[in-house]
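So that we are looking at the same thing, I have put the structure below in structure tokens.
Part of the complex only, each chain left as placed.
As written, the chains take the letters A and B, and residue 1 is the first residue of each chain.
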Amino acid sequence: MNRMSISFSAKSENESFARVAVAAFVSQLDPSMNELTEIKTVVSEAVTNAIIHGYEENAESIVYVSCEIDEGNISITVEDEGVGIANIEEARQPLYTSKPELERSGMGLTIMENFMDHVEISSVVGEGTRLMVMKKLSKASAFCQ
Amino acid sequence: IGEIQRFLRDDGAVKVSRSIKELSNQVRKTSEQLMKELGRVPTVKEIASFLELSPEEVVFAQDASRQLASIHETIYE
């Protein structure tokens, strides 16, 4: 079992930092390059959500990401202390976005559900949002090389 | 110009935004080559050992090039 956490200013420049940090950490488990891309995509989507929806791009705020790896299992948590989500069911619908004016696709949470084995969201309006995703690496990459 | 570029690169004075691009190309080429040889998508350690880098450095090279390409454009072009 191994664990890390990172936190950083809610600026879009830091999306790339967060993605590299998480991907570098999980590379210890020797994922396939495809699995690595999936994980990076999920981190990008989740961090972008925290920055643009949770904090509405207030760069004074802090985004928290943590990651735990245990044998082939990865769990990643992305948290913000932002506006929160009133209706989580609705937010999870494909194509739903509360910010159509920013040309958001509304597909972030759907992509996460596709790439991960498990996606859990908890949120309190006015307090913030916590997203937890889990993935088990394929046996091929975890054991047979 | 080739000489000068090589000199700058060897000299280490070259900016990250330029130098990392080369490394990310190597990661991409190695990945394609291993895919052919193995008949499946390679793992990050397979690429790392081929390039004699750590897996973490492979991740950095692959990803940083995207971010840095845009820095390079805004600063130098």
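Just so it is clear, a contact is a pair of C-beta atoms (placed from the backbone, for glycine too) under 8 Å apart; a residue touches a chain by one contact, two chains touch by 3 or more.
Because the structure is a prediction, the values reported are computed rather than measured.
The stoichiometry of the whole complex, written in the labels shown, is A x2, B x1.
By definition in this document, only the chains that are shown with their structure count from here on.
Chain A and chain B have centres, each the mean of its CA atoms, that are 25 Å apart. Those residues of chain A that touch chain B in the complex are listed here as 16, 19-20, 23-24, 27-28, 30-34, 36, 40, 140-141, 145.
Those residues of chain B that touch chain A in the complex are listed here as 31, 40-48, 55-56, 58-60, 63-64, 66-67.
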